[in-house]
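The complex is shown incomplete by one protein chain, all other protein chains being positioned as in the whole.
== chain A ==
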């Protein structure tokens, strides 16, 4: 049994409008299937608008897909009632670290929110856990009482990560977690995520458009385009040797290390 099984998920956004004869529908996801094994990271690559974030929402249980099934630890996520206990094993880190936290809550209350919901800790224990988590993600006890606007984007993303690992989940959905950060912070956050993965035995679904970021953290890779999962790769090498036109185009768009060997993509995406 895999940790997460996504089977034939299809979803489209319907726009029901009054006095509109035809029901317009936009296919966001078409027949997507993949699985994630325990302790591995699947990097899901795709250009903007490929349906990556929709897929993330569907897997997180925020958006019921029209067809298909999502099994998390063998339980159907959209069955009549999701066991409350199951929820805690899947957490998330969103792209925009600022909008992912309530601006009126302190760092401590942001991180302790999942703890309050699942673990009945005494205030002192909870405080200790929060400080431990803060220190684990590279912040310090002095940040406990700070509000989101007092942090930088990178620091706030660390708080989001701390909140995501607070319950020791099995799977974390990383929805473009480094895309709005600068290069240095990207590297640092990816390093942190890698450390956490081996430390807690986490699995990741890493959604991104950045091939380099995906390479830094993923074990297996998948490419999504226009709502379709084009190919799945067991290893990075398989991805590099793939000859699918979309993948070729992606590989061409990576900037070479040396400026002289850089060339611009020949075809438009």
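To be clear about the criterion, a residue touches a chain if its C-beta (ideal position, glycine included) is under 8 Å from a C-beta of that chain, and two chains touch if they have at least 3 such contacts; residues count from 1.
FYI, contacts and distances are computed from a predicted model.
For the chain that is left out, the UniProt protein name among "Nitric oxide reductase NorD protein", "Cytochrome c oxidase subunit 2A", "3-methyl-2-oxobutanoate dehydrogenase (2-methylpropanoyl-transferring)" or "Nickel ABC transporter permease subunit NikC" is "Nickel ABC transporter permease subunit NikC".
Between the chain not shown and the residues A:6, A:100 or A:250, the one that touches is A:100.
Of the listed positions A:117, A:235 or A:253, the one in contact with the omitted chain in the full complex is A:117.
Mapped onto chain A, the interface with the missing chain covers residues 57, 60-62, 84, 87-88, 90-92, 94, 96, 99-105, 113-114, 117-118, 160, 163, 167.
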